[in-house]
Structures are given as C-alpha cells and as structure tokens.
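Missing here is one protein chain; the remaining ones are kept as they sit in the complex.
== chain A ==
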Amino acid sequence: MAWGEFKDTAAERRLFQRRALVMLGLVVVLFGILIGRFYQLQVIEHETYTTISDRNRVQVRSVPPTRGLIYDRNGTLIAENRPVFSVTLVPERVGNMDATLERLQALLTISEEDVERFRRRLQEPRRPFQELPLHYDLTEQEIASMAVHRHELPGVEVSAELVRHYPFGELNSHALGYVGRVNREELQRIDPVNYAGTNYIGKSGVERVYEETLHGRVGYEHVETNARGRTLRVLERENPVPGEDLVLHLDMRLQQRAFELLEGRRGAIVAIDPRDGGIIALASVPGFDANQFVTGISVDNYRALSESRDKPLFNRALRGQYPPGSTIKPMLLMAGLDSGTVTRETTIWDPGYYQINDKGRRYRDWKRGGHGWVDGRRAVAESCDIYFYDLGVEMGVDVMHQYLSGFGFGMDATLDVGGALPGLLPSRDWKRGMRNEPWYTGDSVNMSIGQGFFLATPMQLATATLVVANRGGWVQPRMLKDVRGDTPLDDVLPPETMEDLTVDNHDDWEFVVDSMEDVMHGPRGTARGAAEGADYRMAGKTGTAQVFSLAEDEEYDAEEIRERLRDHALFVGFAPVDDPRIVVSVIVENGGSGSGTAAPVARAMFDAWLQMQDSEPTVISQAGEAQP
C-alpha cells in the first residue's frame, strides 16, 4: 500500500457511506417517479389508452351488399353477378419481381400493356403491403393454372369481385340498362355510407331506376389489422342486406323474336301487355353488349360503338323521336268524334289533294287520284290523308293537343323504364314560345297526319295504342312485375299519374277500334296483307315518317333515293281485338312503307305472344342465344 497510508481511511469510508445513502435516496425518488408515471398511465388513464389501442388495431371495413338479380317474367335470369378473378401482387412479399412477372406471363396471357401499367404503379408512392392489380378477368383455365402454381409465387394473389353480367348481351342492353363504375358525379349524389364498399352503380334503364332496391344495404366488419394495414382476423361482422331480386314483365322469348324480326335493320319494337301495362318486349336494333361497359370499355371499342352509322348506343325505342305519321290517325279520329267535329257518318270527298282555300297550297294524299267519298272508318282503314287534313283544320290545334295529351303524347308516361324522352306534341303556346310565330292552319294540316313539328317515340306510340286497345283505360307502361323479397311491389313501383280517357259516347271507342280492325282485315285495309291467315282478329295502323319532305308536286320514287333517305316504316296495333293481350309499335328506319315492312313485324310479334300465352312459360337457356 504505497498510497493511502496517510489518508484517514475510516473518514473516507464514512464519507462514501453517506454519499451512498444519498444515492439510495435518489434511487428511491427516481424509481418512485417511474412507478408514479406507470401508475398514471396504467391505472388512472387506462381507459383512455385502451381506447387508443383498440382504435389502432380495430378497423371498421364496409362489406358491399350483393346486387339483386333480375329475371324475366318466366324466371330467365337476365342480369346476374359473376365472380371476376384478377391477379394482384403484394410487392413486399414478392422476392424477385422480374422473375415473378416473367413466370406469370408464361402462365397467363398478360398483355405488355398490363405489365407496363403494373410497373408504372409500382413506381408510384403507395401504402406498404398494398395489393397491386396486374391482370383482370381470368379465364377458368387461368384460375386453375394459378391454383396449381400459386405456391411457387409468393406475394401473388388471386382476388375475386362480384361483377354484373348480362347473359343475353346486346338483347337487353336497351331494355335493362347497365351498371358501371361509380363516377365522381355519382359519388356526390349517393349516400357515401351505404356505397362505402360498392364499386358499381346503375347507369341507365332498370338498373338505374331501381338502383336503391337492387343495391341493398352495406354491412360492416370489424377487423383487426396490424400497423401496415394487413387484416389479421375478423372480430365482428354485421352482414350486408343484399339487394332485392326483380322480376320484369319482359319475356325473353318475345324479346329474342323482336331481335330476329329486326335483324339486319335499324329500328325498334315496343310490346306491352295492355292488361297490366307490362312491357313484354323492348327492342332497339342494333343493340350493344352492355357487359363491355360494366368493367370499363376500351377507348377503341367505345369509339367503334359511338361512331357507328347504325348508332347501336342509341335507344330508339325510348329515345328515338320520330314523326308519328299516320299511326296517330285513330287517336285523332277519336278526338274528332268526341269533340263533335265529326260524326261516325260524316263523309268527305277526297279528290287526291287538300286546299285550305282556293288559292292555297295543295296538300297531297298518298294515293294519287284520291279515295273518293270517305267516312272516318274508311279514312283510318285506307289511311286517307285528306279526311284528316280536313278534320285537323276543323278541330284546330288546341283540341288536337288536348286529346293527344290524353293519349300520352308530349310527355313521358312510362313508370320505370328510365330515360324515356317525351317527344314533341306541338301547340300554339309551344310554337309561340319556341319559334315566336303564330300557329298557322298549315301547321294543323301537317299535325293531323303526324308530320310537321310532331315527334313521338316508339314507346309513346305503343302507349297511345294501348289506350285505344283498352278503350280509354290507362295503364302506364312498366318494366317491374314483382320484387322477390320482403318489399311489396307498390313500395318501389312509382304510382300511376295518368287518368283514364273518358269520352261522352263510349261506343265511339268501338268505332275507332273497328276502323283499325279494317286496316288489318278490311278489303282495302292498308295492312291486310300482314293479317292473312290469322286465326284471331287484330287491329292496327300503318304509318310512314318522312325523312325529308317532298315539294308540292314532286314525285316520290323510293328506288331513286338512297337507302338512308327512305321513309321510316311505322306500325302500331294490338290483338286480339276484343280481348287485347298485346300492343305493339314498330319502327323500321328507312324501311319504306309501314304496311310492307313494319306491319308483318307486328303480326309476327302478335303470333309469337298469343302462342306463348297458350303454352307453358319456359326459361331460356342463358348460353347466349343472342343475335349476332
């Protein structure tokens, strides 16, 4: 011990021990503070931190409801939900990205476009462990091959999503409408809570009108997630309420028949059961495959559709506004009779032309030389223009407007088809408002044969004919027949607003119906050829809508005019006469004459429907017997 010898070791030891006691005190104080801190966190504020901790790990996730299915009247499925499988990758779990992509390209048919898009997304900032889609809509074969090889591909997953599918493709595109991805505008309209997990929304037609019923109510899932947002387990689940299944009045067999009848043409057929207003066929030809629009149509395909001269995207049945031509003559006859302008016995002389006064313009009849003496019944049967020129001028625009409104012209009288246009029923006020011109007598002349300003859709023509078939009784056209579920039909079907068209003498209806029966069965009926061989009686009215008007003395030669400039062929009718079960309106664009082109189509629809009514309802296979 070279040093410390002279030190007071005992005093140093005491000094140290005092200091050690001080340090012991420090230990007690600081540990006391720590204990106090933990007591504060764990005992006093325990509740608060439990809440924070639960909020950390538990996430509420919405579970989208399954969209309701749509059936035709016979139970044929016409809108279903198909699982669509896509390949997604979690980059963090993929070992070698290049090798994985190469392997996937060997297994599946993945386009370079898909791969490029994927690589682009890979570069963008994103949440870790987020799934990135690579390839959509796998075929069955691809799903199978993914199932076999999945274990070799870490981080690659096949995910499923239910997507709307229309088994009949273009047959129903205009009748049903379709769904598509929710867009920004719709996002502002919809209930964000209920649509929290929904990607698709009804864009048009029935899909749009009954969106609320079809959609259902969103469900919730409380899931435990880790800090990276990966779901570990489901803690609690409130199941979504699936959308309700709808049954439509549509009969797919008749719908198919309608497409067959218009094959290779442009036109529309609307068929309604006048007993309940159910739309049993609604065809606009050509159609398009709505399935393309569901997941998003490619730019090229969309351009092809929208730029096609045949306008497949155009819903002719509901939105095609054509001059109704002679098809409105029965309704005008009714107006003439009930307003007292003419009686059933009133006859006029038809020299082949009509003049408002001696010096006026000559309005020509379609038949050169005229029909001679005609009464109202013959005027409809033979479609005498002169009778109606005279009637129209005598009645005046106000009376015509009043009665034609009663038949549903100039308005959308449908209940639930969605997107139907109102056409144009001209009036004195309309002309003043739109054109700042008075109503001329010549306007009444044009209006009386469904030309001039007058425009109507095939749906409106069928509806007006339905009112005639029902002898003034209104049932507004509708798609929805039934809801398969708890909701009563009346809760979702919009209420009727049209009032029956009552006339002073109810027998006048029979007179008008008789005149339409003569069109089909009379010796000089314009469509008598179309009624040949029928074992039932039918009523109808032909019409032609001029695509361009002829000058006063010009001759009309269909052969010389290019096909696209030919008149539209129109026909309205119903059958059987005494117990109407089907009302049909037909338009064949540039079809030439109503009697030659449109009437046989209607006849075929009558035949098909009446025969179906006598046989058992059948479900059509969904294998897509759709028309090309």
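Methods note: a residue touches a chain if its C-beta (ideal position, glycine included) is under 8 Å from a C-beta of that chain, and two chains touch if they have at least 3 such contacts; residues count from 1.
We take it that contacts and distances are computed from a predicted model.
> From the names "Peptidase M48", "Peptidoglycan glycosyltransferase MrdB", "Monovalent cation/H+ antiporter subunit D" or "Tripartite tricarboxylate transporter permease", which one matches the UniProt record for the unseen chain?
The record for the missing subunit names the protein "Peptidoglycan glycosyltransferase MrdB".
> For a quick check of understanding: of A:Phe16, A:Trp373 or A:Tyr440, which residue touches the chain that isn't displayed?
A:Phe16
> On chain A, what residues meet the omitted chain?
3-4, 7, 9, 11-13, 15-17, 19-20, 23-24, 27, 30-31, 33-35, 37-39, 41-43, 45-46, 48-50, 52-54, 56-57, 224-228, 232
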